[in-house]
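All protein chains of the complex are present and in place, except for one that has been dropped.
By letter and in written order, the chains are A and B; residue numbering begins at 1 in each of them.
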Amino acid sequence: MTAVPTLTPPRARRFAATPGQIALALAIAAFLLMFLVLPVATVIYVAFTDKGTSTFTLVNFYDFFRTELFMRSLWNSFYVSAMSVVWASVFALPLAYLTTRFVFRGAALVQTLGFLPLIMPPFVGAVAMQLFFGRNGSVNLLLDDWFGFKIDFMEGLNGVIFVQSIHYFPFILINLSAALRNVDRAMEEAAQNLGSSGFRLFRRIVFPLAMPGYLAGASLVFVKVFDDLATPLLLNVKDMLAPQAYLRVTSIGIADPMGYVISVVLIVASVAAMWLSARALKGRDYATTQRGGGGLAKRVMTPWEAVLGYGTVILILALVLAPHLGLLLLSFATIWSFAPLPDAYTLAHYGRVFGESSVYIKNTLIYASLAGGIDIVLGVAIAYLVLRTKLIGREWLDWMASAALAIPGVVLGIGYLRTFYGVTLPDGTPLASLWITIVLALAIRRLPYALRACYAALQQISVSLEEAAENLGATKSRTVRRVVVPLMAGGILAGFVTSFSTAAVELSATLMLVQSNSDAPLAYGLYVFMQSAAGRGPGAALGVVAVILVAACTFLSHLIIERSQKAKGLGH
Amino acid sequence: MNAPLSLTTPAVSVDIAGVNLSYGSNHVLKDVNLAIEPGEFFAFLGPSGCGKTTLLRLIAGFNQADTGHVRIGGRDITDLPPWKRDVGMVFQSYALWPHMTVRRNVAFGLEERGVKRAEVERRVETALGLVGLGHLADRRPSQLSGGQQQRVAVARTVAIEPKVLLLDEPLSNLDAKMRVQVRRELRDLQQRLGLTTIFVTHDQEEANTICDRIAVMNDGIVQQVGTPMELYERPANLFVAGFLGTANILKGRVVGSDGARAFEVEGGVTVPIAETTELPENPTLVFRPQHATFAAAGGVAGEDALGLPCTITHREFLGASIRYGVRIGSTEVAVDMPFQSGSELRESGSQATLKLSPRSLRWLPA
Partner (left out) sequence: MLNRRVALAATLGLSLSASLATIALAQAPSGKVTVVTSFSKDVTDPFKKAFEKAVPGVTLEVQNRNTNAGVKYVEETKSNNQVDLFWASAPDAFEVLKGKKLLTAYKPKATGIPEKIGSYPINDPQGFYFGFAASGYGIMWNDRYAKANKLPEPKDWQDLAKPVFYDHVSIASPARSGTTHLTVETILQGEGWEKGWRILKEMAGNFRSITDRSFGVPEAVNSGQVGVGIVIDFFAFSAQASGFPVKFVYPTVTTVVPANVGIIANPPNKAAAEAFIEFLLSPTGQEVLLDPGIRRLPVNPEVYAKAGADYPNPFTDPRFQKMIGFDVDKSEARTAVVDTLFDQLISFQLDALKGVTKTLHEVDAALAKKPNPQAKALADEARNLIAALPVNQVQAGSPELRGAFTGAKEKGARQAEIESQWASFARDNYAKAKAKAEEALKAAK
């Protein structure tokens, strides 16, 4: 062959994005800047200003690292988050493993019930939990009666770990289950064939192969616990970072930058945790590229294994659903005070809720659906741009969206008021007073959940399937619409459900933005009820309604997607 | 490939007796009985869905038989779990663990057996040396080519010095050229280790070239067991005849009796049947394309040869031979004639007489 001078441009050109992709990236960046970065920046810039002069300074951070309370809080937050991940894993692992790798009767039910703890309505949830596990809750009163001792489930840091791991373990359950379903059965069999079995098999082969899913879930749990302020405050634990930030930001009459300094620390720590978990998987090839038999074949348990398996599942479910049971009892209770069970039962609370609160329910459904919808559109778009294009700075979209996880709701709420209240519609109504602002705030707060789900779903689709479509003449956008999105449907749905159901019970940002009772969502209704002794029963009833509603929507969307998957021949 | 692996255990037999297996109403294995000799390279051959992989997985312990037994070296292992069987299996997808390096993959089985660290390292080296991949020990599976991955899978399996080696379509993910090379390597390795090996394939050429004996399976039933030549020469039934090489099958019925018996092929042509020939119930006449010739113009030469009138329908040039499509009665058959340059070709549409030696005819039940 003779040397032919190459006239083609350098290879790198091949990776340049299409104009459509650039436009999409810019649009998303603009959206995030407008509704996330800008509002938050208007609040936390205080962290970088000097007292009195308002000039730029880092002295506040110096103060932060020098204050014993903050250092203790920082350490406690790390400790509690890490331990919550451990315990959440203990709850999630058996449920995920048993329901995905074995023929397990009621696996779908376990998966649905295992999702419920994530939908814990604010305030009432904590009250129900105290009534069950508290120092004088049902369990401890009975223990004290029968055996003369009590267990401090809900005391101090351990209490926070207990409640948080119950609350957030579904993140691990959902992600790990998806990953386990994708582990090729041959991988497991090859190990058995070489003499491995039981827990060693799980530890050495199955679990490492499901690592991407596990890490996705675990990092979410870590960050959520790190940034959650409601649970520590309800357990009266104040020496953690998120509650410290909240207490300082919302104290009246005090203009202290420390609250915002802590917010900045929270955001940095959360993004770092996400980055680390992504980093840990980088350059590794996992379950996604496996071929062959597929992971859907399930093993049959021996009778002995079945007893152990069902026993474990029932025990875990009983533990993690106890708060919901407590909530249900509370909603029917007349008076429940210092007793294992309520004094008497009534239906009156439900009567009051249905009479007064249907507007909250309607609003919640609208807001949460819209927020979930926005989230999956953004989630798919960001995941696609990050994973499938070579746009410069595309990871920043991911980091930005993920950082939303770490922003305290109250900071976002204040930021929205500050940024959008001055902007008025032609008739003089401030932009921030429209209910769409609540939807946007919810969408931003829950975007990280949907994004992670869409990301994982896209990672599991072989690029060759898209190349095949392009080869057959489909443009990039048509390929996305006709091949990528249908294949991602499961992940998209998971993202929607997570966003939707957690948005439905979101409180902190909403509380700041609600402008009128007629625009208020359910969480606000709960808050209003839970401010008085007489409101406890109706509050619990509203909480039950919320849980049932969200669970029903979750289940319904599962059914819909399963049916359409089956129609496409994708399901099992 | 150098350093031979020292196998301390002598080769063992594999006996499968009366095995039945059903998935619900789907009867996947029907009364399977096989005796595989120590040190034999044995193939399960059949189309997809015939039950060959199911049978292999049953030996490995991943499927449980409803009835029957599996014995290895005389020991009943039917109820042993997979991890206690000492039966090495190479998976079709190789099932290399992506989170471990090649070295850790190969070491896995030894570690599970509690082999001492130094010994593990030594045996990993030996096993990788055996497949010629010692220099890639620290790569990850995703950094290897298909052929290399296949060899790692083999090394991982032989490293535990299994009693029996099971290969599940090990060549199916390789390209044509690699396939020929790797199958030779596999045979070579098996010979050196003297290991009883069972090989599952749907490709008759693979089975013929490397296996000592083959069990042809269809529909969950072992159709015939024999050496490749036996199966080709003396197929036990139409399925075996048709699955191994090309077979011409003439359907028809027997007319007359005793010395005057004849076979009337569908469409009218009659073939006389020698008195000594034993016929099965409802017989079918089978012959290979290369066992027929065309009679020279003017008649059948040779006393015992049969002459059948036929019509040439088409012609294919195959290189070493020419394949004619020939119609006898209403049945179309293939006839291969060696190609010599200058030899006369028959045109399609022309009439001819097909010459068959009775010794090359097989009478098989329909």
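Convention: a contact is a pair of C-beta atoms (placed from the backbone, for glycine too) under 8 Å apart; a residue touches a chain by one contact, two chains touch by 3 or more.
Keep in mind it's a predicted model, so treat the numbers as computed, not measured.
Hidden chain, full complex: it touches shown chains A.
From the options A:Phe64, A:Phe202 or A:Tyr384, the residue with contact to the chain not on display is A:Phe64.
Remark: the omitted chain is touched by one listed residue; of A:Pro121, A:Pro243 or A:Pro323 this is A:Pro243.
The chain not shown here is touched by just one of A:Gln21, A:Ser77 or A:Gln130, and that residue is A:Gln130. Among A:Lys224, A:His324 or A:Arg536, only A:Arg536 touches the chain that is left out of the view. The missing chain, though absent from the display, is touched by one residue of A:Leu176, A:Leu417, A:Leu447 or A:Leu522; that residue is A:Leu417.
By the touch definition given at the top, chain A reaches the unshown chain through residues 51-53, 59-60, 63-64, 66-69, 127, 130-131, 134-137, 233-234, 236, 238-239, 243, 247, 250-256, 258, 334-339, 410, 414, 417-418, 421-422, 424, 428, 430, 432-433, 511-512, 514-517, 524, 527-536.
In this text, only the chains that are shown with their structure count from here on.
Measuring from the averaged C-alpha position of chain A to that of chain B gives a distance of 54 Å. Those residues of chain A whose C-beta lies close enough to touch chain B in the complex are 184, 186-187, 189-197, 200-201, 204-205, 208-209, 211, 284-287, 289-293.
Considering their complex, residues 60-62, 81-89, 91-93, 95-99, 108-109, 112-113, 140-142, 156-157, 160 of chain B touch chain A.
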